[in-house]
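First the structure, then my questions, so here it is.
A protein chain is absent from this complex, but the other protein chains hold their places.
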Amino acid sequence: MIEAERTPWTDVAGHLGRTDAPPASRLAVLPFGALEQHGPQLPLGTDTFQAVHVARGIALALDAVLLPAVPYGDTWNNAGYPGTVSLSASTVAAIALDIGRALAASPAPASGLVVVNGDWGNRTPLYGAVRTLLQEGFPAIALDYPGLDAAAAAVRTTQSAAPGLNHADELETSMMLAIDDTLVHPERAVAVYPSFPGDFGTTPMQLHPFSPSGVFGDPTAATAETGHRLLDATVAGSLTVLTDFLARLP
Amino acid sequence: MIEAERTPWTDVAGHLGRTDAPPASRLAVLPFGALEQHGPQLPLGTDTFQAVHVARGIALALDAVLLPAVPYGDTWNNAGYPGTVSLSASTVAAIALDIGRALAASPAPASGLVVVNGDWGNRTPLYGAVRTLLQEGFPAIALDYPGLDAAAAAVRTTQSAAPGLNHADELETSMMLAIDDTLVHPERAVAVYPSFPGDFGTTPMQLHPFSPSGVFGDPTAATAETGHRLLDATVAGSLTVLTDFLARLP
Amino acid sequence: MIEAERTPWTDVAGHLGRTDAPPASRLAVLPFGALEQHGPQLPLGTDTFQAVHVARGIALALDAVLLPAVPYGDTWNNAGYPGTVSLSASTVAAIALDIGRALAASPAPASGLVVVNGDWGNRTPLYGAVRTLLQEGFPAIALDYPGLDAAAAAVRTTQSAAPGLNHADELETSMMLAIDDTLVHPERAVAVYPSFPGDFGTTPMQLHPFSPSGVFGDPTAATAETGHRLLDATVAGSLTVLTDFLARLP
Amino acid sequence: MIEAERTPWTDVAGHLGRTDAPPASRLAVLPFGALEQHGPQLPLGTDTFQAVHVARGIALALDAVLLPAVPYGDTWNNAGYPGTVSLSASTVAAIALDIGRALAASPAPASGLVVVNGDWGNRTPLYGAVRTLLQEGFPAIALDYPGLDAAAAAVRTTQSAAPGLNHADELETSMMLAIDDTLVHPERAVAVYPSFPGDFGTTPMQLHPFSPSGVFGDPTAATAETGHRLLDATVAGSLTVLTDFLARLP
Amino acid sequence: MIEAERTPWTDVAGHLGRTDAPPASRLAVLPFGALEQHGPQLPLGTDTFQAVHVARGIALALDAVLLPAVPYGDTWNNAGYPGTVSLSASTVAAIALDIGRALAASPAPASGLVVVNGDWGNRTPLYGAVRTLLQEGFPAIALDYPGLDAAAAAVRTTQSAAPGLNHADELETSMMLAIDDTLVHPERAVAVYPSFPGDFGTTPMQLHPFSPSGVFGDPTAATAETGHRLLDATVAGSLTVLTDFLARLP
Partner (left out) sequence: MIEAERTPWTDVAGHLGRTDAPPASRLAVLPFGALEQHGPQLPLGTDTFQAVHVARGIALALDAVLLPAVPYGDTWNNAGYPGTVSLSASTVAAIALDIGRALAASPAPASGLVVVNGDWGNRTPLYGAVRTLLQEGFPAIALDYPGLDAAAAAVRTTQSAAPGLNHADELETSMMLAIDDTLVHPERAVAVYPSFPGDFGTTPMQLHPFSPSGVFGDPTAATAETGHRLLDATVAGSLTVLTDFLARLP
């Protein structure tokens, strides 16, 4: 594994130029995060830290190139909380598209781009960017934490605030405890289970009217052990999903 | 000083909500870097590390909010070196514009945005983004290392490869030695003084035909002490330029 | 209920101008379909016919205004079959955005826009258009057949070809039999259960390599009765989801 | 003739794949309408119904593929009447461009695209879209009812409200009587001959200040017989204009 | 009349600031031309020279502000002749839109913008730009030589090459003789009457296949006297069309 930001270009060129290495080792892995509120107990960069952790695990397993994380994303629905700084959807797509095109056009092109997405709002624009890259002939894929849901069902001890909504809850707090507990304030954690209207999840809504603290669920049950199990399962799930993608690399 | 990425939103809200603090403390400081070749002796993230260092110095002096760095930029003219990953100019502008607009529209708006630019290619798009933000009524400014040139003239022991071209040379290598010498490979440093055509600097040109290693100047003369003097002068120069900008903040 | 395309403007103005009618009656309901292959047994307009049927049911229940259907959508993943004619995602979004803005700017504005989406590929662009309309202050929502999945689980007699993939199968063939059996060729129906790679559903893929006929599942089990139950459940599910949306209308 | 929306893809593929058929039979004919006020006596979809009628006549004569109509167009100048729902010019162009490109990129490409335009405001954007398709090598043409003016001069019994302005008048009311008299309310027809400023027809103007009812001319003179003669002449005129276009098809 | 390009800003400010002058004197008149082939006998700037002449006549009559001419336009259909340099339609629109917006936003705003268009291909984009300016509340109009056709019918001695096609023929050559005969090469003038396909004038076509010289019609009959009559009639026709536009100025 090679961490691009901390490495001279000549070493990256050497890594990409090995003729005896599998195509997977020439993949570029891009963590895509956000600067988004995660309750009083978690830092604004939570999505970024988690995406970096998972991306690093994937890059390690494949001996691939880890790119520096994009620490901003489309977090429109959290814009009502101070500290959240959201990109527009088109900018998120443009970043991923530019990075993919740069990798493809380089004199030592990567074999493909794996985006590890840590923010719900990035899903739509990243999907569009990946589709464009594929149409242009460059292998790309965006992962939204495959394996996490199944693992969460097995390990979580508290309910989610709404179907598919895991935000500043037991899951995310556990993962941050596992990644870096100096960034977590467990003593501030308070469960919040808002009541939602019937079209929540169907139509776009700002989240701040539903939870003044920004917590959705019960972070008090979080443990680092739970976090490690979730993160490991996400890395493993990502590698499973990637199996056939890697097999198609030229 | 508050480092947004590592801080819960409630603390950022508290910082921004202090009624007794000067407007400068509600500034957001954004380092804008690049993933760009810097010779065999410096890491691809050199521009980002330097911008972060200077931005942190500014944020510390003003007790302001430090935003996470954008680790990609418009490095089109270095695209011929493997490992360089360039954004398009329009994407660089869109990132800065989105961030400025998000800061302005927040329920606890920052008093302004100071972009600390670490990459030559970002100058044009950042200037455009700042102009748009100003037209929209949000105080913004992009700094291209004010004070660096004057300090360099005083401390450098070797010549630049061309007027205004400081790339992977004594200056940049010195600054990286000062920031984190574990990322520098001094034993690989070799001076390169290419011969340039008469319209170099006037018309856009790719750099790789002029220096196979990516060095432009003499990095062998670099020292951490020189780096510290350059960085300190850049922080000081930035604060000087900001004086009247700060005085105009509402 | 008023069918705009077949009605003079003066009648629409009268309908929208009733001061004693509930806001829901001033909604505009827009079916959004596609021209997309649906196997040898179903017409290319299947998505449009289904969206019109559901939209009409909603408009009838609310005494609202039914808009003419958009008979094209983003069906990129079916572009490998002759006869499919796909719009780009940005065009789908632009159509919905223009229609919403026209409704909002009219001298007799609708109270809101309900988009009834009949095509999977339209989800992303319609979501973006709805978000923009909401940011502009106009009530809007896009429905992706709420209630259909639950009803399908109860009535279907054959399995889906992949999780979430219902295309030219028992469900869609049943619904078309219920809507207009003169458009269905049951004698051509043949079950197809392709084998998919592990990243199917994660990364964008063209469908034609997996099923030469365009069928995904088993259409031979389709009946009009099943279709009626699915369509009725979808109209009912839509009205349920809309309850709180309607309650928020000004 | 094959009506795409009501036909399975396999039949369309068979039609397009006939090696013994003339290129004209592989044309796609696209009616482009509008949702636009047409006085108290005609439905909002008048432009669409007329375009479909003419397009069907052309497709029948050429044994070509009839596409589903686009029931919205750029009707900016009628936006002051409730019920009108206008697209922007750029969206109209994007729809035609996307459809043309999809036809050209299909595994069984159409031989060309004939747009039958029913709405004055669509002229400009459709012309631009056609020009782009031609530059990309795909035969395309947009028809604005060739033959109609000459036929109208022969059969009309009342004057037009202004040169080139036929809106909800004898001509349009006659054509709708011929197409579907259940959609016409003759008892509401009242002649309106507004007085226009000298720059009417030169600079863009909203129409509602000039005619509160939306009628421009004298619809009371309309007859189905006149309508049939106008429509037949328009189909014939279209086929005449297409003669050399068809001869150039590859 | 004031010629902006040759005048200091203080004089323009004085002209616009007169409180006793009619609104028409605060109009800005913009000639919009093209760099387009006009046969071997006329210069590439013919459209520009003619638009300037007419615009100057209008500005003189109204004591208005004459802006410098845009000497490029959308001349796509003449791109097959060397020397033609065409803008895209979107650029033509952007120029007119920017100029109108600048006039409206100035501390001494013009009362409106009159575009005098000299190039057929500019019609569509200028119309769109004017419509946008009007929607933004700024009076604007684009003139396509009103009065020219009627005058031409009276004075021309030769036929046009096709309906509505006056290019490098008797009319244009006469007008250039009247404007500046040193730019005309009458000895090179040769009549060309191409044969056109039936869809000429309906679908966009390049002109060079129809006339190798670029002449369409008979320039040999041109006289300066004819040119003066055409130009005078165009100025007079423009002022007639403008009468009600001027009356609406605030």
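All chains are identified by letter, namely A, B, C, D and E, in their written order; residue positions are counted from 1 within each chain.
Simple rule for what comes next: a contact is a pair of C-beta atoms (placed from the backbone, for glycine too) under 8 Å apart; a residue touches a chain by one contact, two chains touch by 3 or more.
This is a predicted model, so every value here is computed, not measured.
Asker: Could you list, sorted by label, every displayed chain in contact with the chain left out?
Answerer: Touch partners of the hidden chain, whole complex considered, are B, E.
Asker: Going by the contact rule already stated, which one of E:L87, E:V116, E:V155 or E:A233 would touch the omitted chain in the full complex?
Answerer: E:L87
Asker: Which of E:S25, E:T48 or E:N117 sits in contact with the chain that's absent?
Answerer: With E:S25, E:T48 or E:N117 as choices, the missing chain is touched by E:T48.
Asker: Identify the residues of chain E touching the omitted chain, counting contacts across the whole complex.
Answerer: Answer for chain E: residues 4-10, 12-13, 16-17, 35, 37-45, 48, 67-72, 79-88, 90-91, 94-95, 98-99, 102-103, 105-108, 183, 185, 188, 213-214 touch the chain left out.
Asker: Touching the missing chain, which residues of chain B?
Answerer: Residues 76, 89, 124, 127-128, 130-131, 134, 140-144, 146, 197-199, 202-204, 240-245, 247-248 of chain B touch the chain that is not shown.
Just so it is clear, only the chains that are shown with their structure count from here on.
Asker: Between chain A and chain E, how many steps is the shortest route if every step has to go to a touching chain?
Answerer: The fewest touching-chain steps linking chain A to chain E number 3.
Asker: For chain D versus chain E, what separation do you get between their C-alpha means, in angstrom?
Answerer: Each chain's C-alpha centroid was found; their separation is 31 Å.
Asker: Show the residues in chain B shared as contacts by 2 or more other chains, in ascending order.
Answerer: Residues of chain B never touch two or more of the other chains.
Asker: Please classify the inter-chain touch graph. Allowed labels: line, ring, star, complete, other.
Answerer: It is a line, because the chains touch in a row without closing up.
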